[in-house]
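Below you'll find the structure, written out as structure tokens, and then a few comments.
Heads up, one of the protein chains got dropped from this complex, but the rest are sitting where they should.
The block that comes next holds chain A.
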Amino acid sequence: MTSLVQSVDWVAVAPVLVTALTGLAVLVTDLFLAPRHKPLLGWVTIAGLALAALCLIPLTDGDRATFCLTTGDRQCSYVADHFALAVQLLVVGGALLTALLSVTTVRREALPAGEYWFLLLSSAAGAALLPASRDLATLIVALEVASLPAFALVGLRRGDRGSAEAALKFFLSSVVATAVSLLGVSFVYAATGSLHLDTVAGGLDDVDPRLNALAALGVVLTLVGFAFKLAAVPFHFWVPDSYVGAPLPVAAYLSVVGKSAGFSGLALVTVVAFRPYADTWGPALAVLAALTMTTGNVAALRQRPDQPASAVRLLAWSSVGQAGYLLVPLAAAGYHDDPEEMVGATVAYALMYAVVNLGAFAVVALVAENRPGHRLTDHRALFSRNPLAALTMGFFLLCLAGLPPGVIGLFAKVAVFRTAVDSGLGWLAVVMAVNVTIALYYYLKWTALLFATPTTATPTTTPAARATATTAPAAPTPGTATPGAPGQATAPTATGSTVAGSTATAAREPSVPASVPHPLTAAIALAAALGVALSGAPQLILRLASGTLF
């Protein structure tokens, strides 16, 4: 007689478990730490996430499964196959970079440290559980574990009306989406009598004809919750406000790890569970993909560079556009004979996007150290102030656009493109090509802004600006009229409304590179190193795009 309870393979669940336990440890430690030792918690978080990433190494064979049923066909709730491992690497790595970004933010904005790190870690644990779960109950619970702490993180900036409003909006709409998803799951369960993805696929294969409409509606409704997390149009309206209202690292986290929760859930339910209904979700996802990328890119195009938080808004809308590209291989899977082959392209693209987008957010955070407005115009002439930061930002933006030297961005886009063409979705490939071109415009405009000369009016004042820059620290009172007057002259015309603020910052700018916090530098360096390594050896992630991951 076999055991009545499920056996647990602790090594297989280690990446998730380590993340969650670190979160608990941080929460408890926070109680006993004196306020001046609180920054330690950030480093504990980073160490825990690094450990979780190391826990992926013994699993590389991709053949472990645990939490299996003790009766019947022994379906498992947790499977550590290559798909799960790749997405877990993305989630843990993304959370690690976010944590590096957050160290400074938590201290400077006086966010409650223990709670912040605990919420970040529990959200990451949920997002890491999601790609490995193989039943609808665990999937939905994992999706909620990934997103519920995120609501709190968005609203954490206390005393800020925008932040609280963004959190509430995000919370209400997300809960509605999850409720709709749950209704869909209950319909699917009613039609198939199972929650395990493989059994659901078998059950949907020969569903009672009377239950056909119910099953189809269940399939469509189930997708809603996941599409919401991916911020696919029309479930995207929460994105810009939440990103702007949230602390910057949280926005970066949502754009990468939040999306990974959405697309991995979508990939699992469509390709594994609802395979027999490919003619229902295939066209739905294709339309969703086309709408998402077009809406995101057109809205990104319309951002005015001199508005407050325009850099974050542009990244928010561009992340909506990028979510559209992520959906293309999933839609293609609905038309292809071998749908599992298609998912790899999405995972590869997501890995590229995670590295590059987090890098871009890190540079935005770096620029905000001196000019906290998060405006696009704050990036003007970054090259003359901080050449290294400007070069890395340029690299990240070119990767996002898919142009050399951002080779990896180009190859990942080609991999996505190929899935659409291979499965006969010519129109979607055309829509994507048009969108890539639209996106080129605003990414290149931003890149050009980085390397623009410090003044827009006359290029000849550049030496004057340099002179101001060198004399300003030597001046005894760097806020007075003497350095202020040339500073005013060199201030970009676009920020004319905030001349008073920018004169003060312009005077202090020369001391900038020395005062950059180390964790932020580490985050940028890590992202840049990963981006360059992937551009040098794209096969590292493009390997995923060929063959099946399941």
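The rule we apply is simple: a contact is a pair of C-beta atoms (placed from the backbone, for glycine too) under 8 Å apart; a residue touches a chain by one contact, two chains touch by 3 or more; residues count from 1.
As a working rule, contacts and distances are computed from a predicted model.
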item: Protein name as given in UniProt for the chain not displayed, "Cytochrome c biogenesis protein ResB", "NADH-quinone oxidoreductase subunit J", "Sarcosine oxidase subunit alpha" or "tRNA N6-adenosine threonylcarbamoyltransferase"; value: "NADH-quinone oxidoreductase subunit J"
item: Hidden-chain contact residue, picked from the options A:Pro15, A:Gly42 or A:Gly126; value: A:Gly126
item: Identified contact with the non-displayed chain, of A:Phe118, A:Tyr335 or A:Phe550; value: A:Phe118
item: Sole contact to the chain not displayed, among A:Glu144, A:Asp241 or A:Glu341; value: A:Glu144
item: Residue of A:Val87, A:Leu100 or A:Ala167 touching the missing chain in the full complex; value: A:Ala167
item: Chain A, residues in touch with the chain not shown (by the definition above); value: 4-6, 8, 20, 23-24, 27, 34-35, 67, 69-70, 77-78, 112, 115, 118-119, 122-123, 125-126, 129, 133, 135, 137-138, 141-142, 144-145, 148-149, 151-152, 155-156, 158-159, 164, 167, 187, 190-191, 208, 210-211, 213-214, 217
